[in-house]
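Note that one protein chain is taken out, while the other chains of the complex remain in position.
Up next, subunit A:
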Amino acid sequence: MKCFSRYLPYIFRPPNTILSSSCHTEADIISTVEFNHTGELLATGDKGGRVVIFQREQESKNQVHRRGEYNVYSTFQSHEPEFDYLKSLEIEEKINKIRWLPQQNAAYFLLSTNDKTVKLWKVSERDKRPEGYNLKDEEGRLRDPATITTLRVPVLRPMDLMVEATPRRVFANAHTYHINSISVNSDYETYMSADDLRINLWNFEITNQSFNIVDIKPANMEELTEVITAAEFHPHHCNTFVYSSSKGTIRLCDMRASALCDRHTKFFEEPEDPSNRSFFSEIISSISDVKFSHSGRYIMTRDYLTVKVWDLNMESRPIETYQVHDYLRSKLCSLYENDCIFDKFECVWNGSDSVIMTGSYNNFFRMFDRNTKRDVTLEASRENSKPRAILKPRKVCVGGKRRKDEISVDSLDFSKKILHTAWHPSENIIAVAATNNLYIFQDKVN
């Protein structure tokens, strides 16, 4: 049998350390992972409302084997639990999404959101401090003016590097339903936030106003048939965005057409395969994530069992469909009982749009090479991740005789799921969130 790893474009090795919290609580579960535009920084959000930013080490000639590993750069509490007194509802502090802004100066900016509020954070470094004030002493206490006999110019002296995160904008009170997506526009002046029924357009400078650009709320809520599940701006065209629905459809909208983009410009839907129809057909067709390719020509969607690649120029059907874990199709009833059928998996492109990646259960994640049509299943686990060892491809046995290194479907651990992954924008470095653990895998160093 051929070894898939030989045909993979990348062979990943685990890092020297696996980043995780020492004790696992509900709050430590990672809920979002995102590289910034250069890949220098990696941000994670968790259920406790915290954001942890990792920075890649500068490559050193002395330690070639530690090629650009990621270390903790900054940690801050982004969101706190809140209470909606009008509706008597608690608002979770869980970070649903993080999106980076392109770097325009020395500071870094990112958007983080929970169910109701989006915040713009500035992360900046301070490695110098002014010393030699005339009116204050070194501790900051005011000096007696009578004791001042000379005049001096304060100077900046080096200090220990301090990374501080400050909330620069808070965009609140614009969403009745739960925010599922945020996306920064390519104009770098606006961004959108999407909840179950509406999408709002914001300007970064204005926090007390937003434009509603999509509203699918029916006049009578009893007629509700679908909700918005994800939304994203086109990477290059600032007037174009897409949003996916719980019915498995994608709508592409052009903001130049009208102020309210209820009427789509393009409508992507694949006809349902009658042979696959079941009790749960409708809910497994719900799209959990939608991502534009870096080129802007394709969109990728993830539903419960598949990943699909669509060409923007063809609305009738996807150009590629990849089965992530089709062996679960016969287990949908059980997955409904344990709520796993409602899991929302994300999907990512690599930098060149040639490989796509998504997560699965048992801490497995899958990669699909669009050119060679090869796919591989890898596992993010401490036991299988010795430093500098190559990740071994895994295989799920769907029936018949199980081989020694295969795992049967019934043995899969459905509590270990990989919902969030990220791929470095230009290099073969991937970040995989497995519950409260963050695994960062890098391409094998020759």
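Just so we're on the same page, a residue touches a chain if its C-beta (ideal position, glycine included) is under 8 Å from a C-beta of that chain, and two chains touch if they have at least 3 such contacts; residues count from 1.
We take it that contacts and distances are computed from a predicted model.
Hidden chain, UniProt protein name from the list "Eukaryotic translation initiation factor 3 subunit H", "Glutamyl-tRNA(Gln) amidotransferase subunit B, mitochondrial", "Immediate early response 2" or "Zinc finger protein 511": "Immediate early response 2".
Which of A:Ile319, A:Cys333 or A:Ile390 touches the hidden chain is settled by the complete complex: it is A:Cys333. Only one of the listed residues, A:Asp46, A:Asp196 or A:Glu270, touches the absent chain: A:Asp196. By the touch definition given at the top, subunit A reaches the unshown chain through residues 87, 89-92, 94, 115, 177-178, 196-197, 224-227, 229, 246, 274, 276-280, 282-283, 286, 327, 329-340, 342, 398-399, 409-410, 413-415.
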